[in-house]
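First comes the structure, then the notes that go with it.
What you see is the complex with one protein chain gone and the rest in place.
So that you can tell them apart, the chains are marked A and B in the order they are listed, and the count of residues begins at 1 in each.
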Amino acid sequence: MPLRGKPTTEAEKIVFRHEAELPPMTRSMGTVLINKTGSWRYLRPVYEEKTPPCRDACPAGIDIQGFVDMLARGEPLEAWRLIRESSPLPGVCGRVCPHPCERSCNRGEFDEAISIHALERLAADRALNEGVGEEPRAPKEEERVAIIGSGPAGLSCAHFLGREGYGVTVFEALPRPGGMLRVGIPEYRLPRTVLDKEIADIEALGVSFQTGARIGDIGELADYDAIFVATGAHKSRSLNIPGEDAAGVIPGVEFLKNLNLGGKNQAGERVLVVGGGNTAIDAARSALRLGARTTIVYRRTREEMPAIEEEIEAALAEGVDILYLATPRMALVKDGRVAQVGLIKTELAEPDETGRRRPVEVAGSEFMIEADTVITALGEAPDLSFLPEHAGLSEEPREIDGTPVFGGGDAFTGAGTVVHAIASGRRGARAIISRLAGAGVAHEPPGPVVPFESVNTACFARQPAVRMPEVPVAERVSGFAEVNRGLPLTDGLEEAKRCFSCGVCNLCDNCLIFCPDIAVIRLNDSYEIDYDYCKGCGICAVECPGNVISLVEEER
Amino acid sequence: MKKVITGNHAVSYGAMLARAQVIAAYPITPQTTIVEHLADFTADGQLDARFINVESEHSAMAASVGASAAGARAFTASSSHGLALMHEMLHVAAGSRLPIVMANVNRALGTNWNLWADQTDSLSQRDTGWLQFYCESNQEALDTVIQAYRVSEQVLVPSMICLDAFFISHTAEIVDIPDKALVDSYLPECNLVYRLDPANPCTLYGVTSAEFYYEFRYKLHKAMEDAIRVAREADDEFREMFGRSYGLVEQYRMEDAELVLVTSGTAASTSRLVIDELRERGERVGMLRIRMFRPFPAEEIRNALRGAQRVAVMDRNMSPGQGGIMAQELRSALCNTPDRPPVYGFVVGLGGRDITTDVVHRVIEEALATDIPEDIIWMGVKV
Partner (left out) sequence: MSIEIPREEYLFSGHTGCPGCGAVLAMRHVLKGLGDKTVVAIPACCWSIIAGAFPYATLNVPLMHCAFETGAATAAGIKAALEIRGDTETTVLAWAGDGGTFDIGLQALSGAAERNDDIIFICYDNEAYMNTGIQRSSATPWKTWTSTTPANTPKETPKKDIVATMMAHHIPYIATGSVAYPADLIAKVRKAKEIRGTKFIHILIPCPPGWRHPSELTIKIARLAVLSRVFPLYEIEDGNHRVTVEPDDTRVSEYLKLQGRFRHLDETDIEVIQANVDREWSRIECLSA
């Protein structure tokens, strides 16, 4: 710290033995550094990083504040690298994640949440556009791990094992890797170049993919030292109504898989999609793009719809009709194909075990809708028939024929989002490494989550969030090109600066600037409190924008 | 160069020749013409100074304190109520050990408003820690300004030069205005070690506890004591260079004097005539003029009064309830001396009442006629 003069750093009391040693008047001869005012303190400020609510809300535990901060500093590639510490699929998640982080973002209570989702995509897209990826390397560990399923859970597990040098083979029944990412999510939401790039990054870690390789029996993999089962949930739940077996009634997952693997157009002219989740919306918007008049029928209201809010908005904007509070009772078949669907109105009763209000049919409210295609999207279930009966597999490992087998992803957690699957894959990788290395993997417990009330919002000016621009409706419904355009870099970097940095010091200097005792010392990338002089006034703790500084009682 | 000028004008010449650098002043009769002349000197370039037309005497001294603290040679002038208003700042200037020089034209204090000569204004500032010189003539007023800077800057104590209202301030007489170069060689450039200097930051005049306050007061007193020697040297050197000197006290026809008349200011000139007249008649009378009042040159006075049978003090000032202030000081200086003479304390000439030769005669007669003096002898009061 530049200082003029000679501060009494080694402050020593100035002693006068004789009046002649005194100046004629009270002229200073040293500095007040002699006074160790730290002895006045009864509360001690400490830098104690806490968990930002975004990170807390992220199933994959991505260091969101960290990567946003890197963007704010203009380092998108560093942001990308940081995300990959927790998730191998930033480009995918930046597009299809339902981003619970944004709902938890403290800034949302101030003005608008940070566009974390868009920023994640921005970081990934920079890596993609600049050709930055994982450097190829070969496995270094002797142990080999088989992963069944190349969906997000499998990919995630492969990534985290590959990074640690394990030999990993991923078995995929379909012709291309990616699982639901490839066959479930329409291309207008997730361009395949993005998925391919992120799979390539995993491959670069020495992970090999065997596609078109359906594992009929787990015994086929007895040579491996560990097996991770992540086969996902591809079996659509049925409607259980008369006429369900007729032609034109298609499970949503099947419809999307066929479409995404380049099969024949299964949508007719008049499509009815049953369900309110993301599969329903994906199917409806895809059918619309194939030229069908499309209606979604959902038995609750929009409020209860589990699909991502922005997806619902987009579907409506594109011209998908949504019929709320109705449920199919029967499919009327004509010439072997569905022609009409009989529905009944519902109303909402008391909440059920999921917390959502239970729909009950309204007697006598039946009505009919024309439809030559009915796509069912009532949720998906796993098919684990290749496992021995009663394997009882879960995320907890089981020995099957002497090989430890771990489970993960939708097949076992049922959570149904990419980010949950990624988290599950990482947990699996961690468990496998613990097992193979014979040692637990250290896992720091997260600190307390920063509540909105602890943020010093006075440090921030209200400023709306930047949103990703969209391709105009008329243009986008004519094909499967990506709907959302990414954020321009400059907008993204500005958006990143809106982050409150809850619980994490971003070197804003407030503690330094507002310390009346000049007791906060700035180091290269942190601060230090000089407890010799800090009087414990607590201003730093109050003025810290992100609640990083805590006050603890001084021990006396 | 000789000129016929008033005492106030002579003081202005003294400040100009001393190259005062900052002048902060506020008008008050009968001081005003001092700073008017200095404003002219500054305006016409004879004096390179900053002139601050402050809004009160208090600020005049505050600005002088600031200027002196920053290392400049500061000058101001005041009188009577103006000086009284400065009282707080006189302590500040002295405690801060700032060698400010101020001219005070002795004028009576109100209420019962009066513009004329009376020394009570400056004498009631005797405990503020300022050197005090009382001048008898216009020439002495000029010379004392120059000497005062020399003494003050050596001992780091401010100086007050006192001159009787109108008798000096507004009366013109011949004054020899010294050569500027000669004054420069007598009075070196102001170079204060303890000052506000951005290149060498320090905090000045801050608080201090009983642990040190006592020592700072002691050191101020010691500097005062030192001023006696320094002032004597300065006066001696002045004589060598300019051919004039005044002493700390002036002894006039004191040889074998049985009665010594103690005076100050212009009363000394009148007294001189009476002493001459009485000496002509063979009476053993002499005069002691007190020029330096602070520090009180007690030892020099005691020596001068050795052998005197009676001491008659003429005070153109009065401390109500006690009497003439110089008489008190003199009694105090003598009281521990064996065979000390009685001190007759005459209060004379208050508020500008003339001290005529007749008054001086009556003072001497009274002193000679009374064996045991009263504490206060009122001379000429209408009773």
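To be clear about the criterion, a contact is a pair of C-beta atoms (placed from the backbone, for glycine too) under 8 Å apart; a residue touches a chain by one contact, two chains touch by 3 or more.
Just so it is clear, the structure is predicted and the values come from calculations on it, not from any experiment.
Peer 1: So which of B:59, B:122, B:154 or B:271 would be touching the chain we can't see?
Peer 2: In the full complex, the listed residue that touches the missing chain is B:59.
Peer 1: Pick from B:198, B:243 or B:320: which residue touches the chain that isn't shown?
Peer 2: Residue touching the absent chain, from the options given: B:198.
Peer 1: Touching residues of chain A against the unshown chain: what are they?
Peer 2: 1-5, 7-8, 11, 14, 26-37, 40-41, 458-460, 508-510, 513-514, 516-519, 522, 530, 532-533, 535-539, 541-543, 545, 551
Peer 1: Against the chain that's been left off, what residues of chain B make contact? List them.
Peer 2: Against the left-out chain, chain B lists 21-22, 24, 48-50, 52-56, 58-60, 62-72, 74, 88-89, 92, 196-198, 200-209, 212.
We take it that only the chains that are shown with their structure count from here on.
Peer 1: Could you put a whole-Å number on the gap between the CA centroids of chain A and chain B?
Peer 2: Going by mean C-alpha positions, chain A sits 89 Å from chain B.
Peer 1: Going by the contact rule at the top, pick out the chain A residues touching chain B in the complex.
Peer 2: Checking each residue of chain A against chain B gives 4-5, 16, 19, 22-29.
Peer 1: What residues on chain B touch chain A, complex-wise?
Peer 2: So the residues of chain B in touch with chain A come to 95-97, 156, 194, 201-208, 212, 215-216, 218-220, 223.
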